[in-house]
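Notes for the one structure printed next.
Excerpt of the complex: some chains, original placement.
Order as written gives the chain letters A and B; numbering starts at 1 within each chain.
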């Protein structure tokens, strides 16, 4: 948690190295920042070439001056290490710092966040500049947080990485025999006789060993973590008292954030929902954003996170980059706060004049004006945040969790079968989260590694891959009185994607009291329904054919040759209950299943009005309840009237008193 | 033809090398095989790494033991040479055995059936292990058939192959002048002055010489055949009394099976129709399967073939992998038999536990149970086949043929014009075959190289490429009283894709009595109809503008600037007649044309009820008539009532007696 500034952090990425030649622009920026209520900016993200224009020639004075001019004006700095974008000279002199792509070809200098994580020379060069930065600013009161590199991501297929991968495999499996067994290489004559024979999954290489595909992605996470730690070690040495973070990217699936977050003091991330797209209602887009927030929250229970980046206006890199409609920017910022963020930060402060991201929204546009719609909304949010100060540092307490696990996603994405490469794992997880949200149930989004014991209800959509620890954890959770719900594709494989023998859901068969005999895949034009007490809920994609083995049937298939067989079941196990939904449902179906479960559990539940999202942050003896109305009509909820496209925030004291905060 | 076992071969691919570590599983398998009526399995397809784990270290004992344990339990073995999947050590030590892809880059170790067919070292290594296998099992009574490698396919662009290609061209054309003429290189300044200048059609290489594209595919067939023969030679030496086969893949267009089948004793193939897809009625899917069977039958007239692979349940590699609906698996197996197969074999017996094909259907599922729907249907088909024993070895006699020729397909696929790369050759061939099937007319599917003299009717859709031999054969066929029907795109080019000068259909102009003046291509939204006596049949894709030159007009275009001009004609030539259909029709149109032709030929014809497919196998003085009902309603045909989704088999003796077999 970040203590300074007093209230919420408000500001964003500031890249003044673009404007060093333009006289007066930095003074102008500070004036505008104050106008906007900004109290903190992120500096240095892309400054390497400005800090070290020629190899070994460092110039930190300009940065120092900006940091302190800002500080003198009441604006703190989040200081980034510059490794997110390397200078040209580095790439040209040390081509081994460039990544090798999946096709085996080393890339040319380009873009950003694309260095080889295992490159010794890269670490050396980064080490030098980070050391200098940390030495110089490590105890500077103007700096309140270290921002390690930027938006980690991507893979490298170079020989150094390939060698490191083999070493990593050796550690993981010990012997080649063990690896052969877990990767099931005996089929198709693929047995390895030495670790040296194993290559990364090049584009023109092996694609049929599931364990290889999965382990490569695990290795990439390990490699990134290993690299990130090398930067953090330096920071800790020279700046032991300042917290470190790195900015995640929501549901980015290239890395397992559940592992990567480990050495961080503060979780932060960048949120870029596709607001206003034409394929879903606005509250679905909002729900996708809060799904991400719920995930960030999950990494550090009870501790606020930071919204490190969001756009004050529009993005530039999506197919269609729509303006945020009036008020939406304020709603989006407050949604982050409602979900547990202690900051609202923008990318970026002043719009780039050319090339990279020149049409990505910014607080200050090319026109430089402070009377734009965007600037005025930013300034308005600055005021609002100031008025909500007391909420800072409070926590979110959810009793419900949805399991969304990046490694499960990898396993499913690599899977060849049923609906090939089209199993929609993320979409299913989001759908169940959204269904909970519709009932106003606050849920954390957790990984399979997380502790479940604090929750009373856990929903695990498509829990395809489980290991012994997870199986045991779920078993204990239910046995001890928890309610656990799983859907189609649960319990097929162990942690290396070896199928459970003896039937699915594998080790969890007795917990659920069912057996999955066959897994049917539907074509887009195929129709079936889940029948719950005579009402029908459409099914798409996947239908599992169940045999009851102790469970009670709560719903059945409506048609096809398995009409009338169980599709929704519940099993009492220990003090708890385990629900199973054997097919892919739509939103209505998921909501119906949830209400059926709560009815069964004798908990009263009524849905929020459509378009309403509700979140609660809790301090000592006080709850802050946030209501967001994403619909175009006025809504009444919990005795509060919420206008369309607006937010209402209520303070509820332990003594029962209720007051309107905003 | 395979004598053993007594009745139909029933079984499939068995890959026990996956399970050598699991105690008791092989005993369990044998027990289950007996339960299922299995009398034969295919072993060794992917066993190389298990037979030769380290270079030169062979271990055959485990295989020997399994073969003989099976044999002791009444189960024969089809023994595969292991070259379909190479071990990692081989690829790593001898990278020249790996293929070079179209982009000129050598692939990494991966997948299967992807070795360079011209690699000397590959042939050497394969030669050694095949020799040992053949020595050891060459006269073993447990082994009834050799299965050479597996599903041949693909191309290699390595230097060795490029050199071999040039040699092959030199043999084909003799002089570079002849090649230049046939490839028509004088245009665009492309004349070669030496064979050394010719490269394979690399991705970044020559794509505009039609003869090069075509010859490259011919060469690939030659190269594969040449390789396959090298394996067969060894088998013949050490196992002279056992037949050999290799498993084809239906209409796979990478190889010309019409040439590749030459050295085989028995034709076998793998059938994977997309049962239950949502874009066609079920009987169309069935008709596509029987089109493949008719083609397999065509390679060895009157001699049964083997269905070497089909899935007992679902595939894993299609976009959507739907379960076979109840009964369909039995229908599909009996359809193969009805069309001339003496076996029903599955891929595979026991489902792989991980990685490759872990979700491809198998007789024994991951659960290991014998009370699954799939296992029970497999066992039921085992019983049925046992009851149909007498049919084994009987033949199919068709008086009608559809010409579908892989090389014609290549020529059309390479063609740049009209509807670029979208001429739908296979679809048109299947459509005419299906129209015949609809009238209950049994047709063989033959290549342009086949003898036509036994047929009375031949339909040749889109016979774009003809050579002198084919022109003469068709001319003689019609002259001698045959009825020959051709469609749009007939007779445009010679065997090297040089256009016939003097107009199309080239040398066949007088046979058809028409001249094709222009070839129009329609956009998807363009409409026209074939008008036959006032009834309209939709036309798509292509319309040829004909001038009558002796032929009689049977139908005309309904609209556009060529409305009223001939689109369907007949010409008397010698004792026969040649029909020409100048445009691409749909199913209704094709059926109407067929009924018009039969009317003209004074043969009575009535369509089968919709959804019914009928096939006949004939023994001495006895016909076995199979009726399949792919519809959802009961159907009456030939006085037989056939229930929906079921099969009825009738024995019709020469004396007129009819009895129900199934």
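Throughout what follows, a residue touches a chain if its C-beta (ideal position, glycine included) is under 8 Å from a C-beta of that chain, and two chains touch if they have at least 3 such contacts.
Fair warning: this is a prediction, and the values are worked out from it, not measured in the lab.
Of the identical protein chains in this complex, 2 are displayed in place, while the full assembly in this structure file contains 3 copies of the same sequence.
Following the convention adopted for this analysis, only the chains that are shown with their structure count from here on.
Centres computed as Cα averages put chain A at a distance of 49 Å from chain B.
Contact residues of chain A toward chain B in the complex are 104, 181-193, 196-197, 199, 202, 204-211, 415-420, 422, 493, 496-504, 515, 517-526, 545, 561. Residues 15, 17-18, 20-21, 46-50, 53-54, 82, 85-89, 92, 101, 105, 107-112, 276-279, 313-314, 316-323, 325-326, 351-360, 365-369, 372-374 of chain B are the ones touching chain A in the complex.
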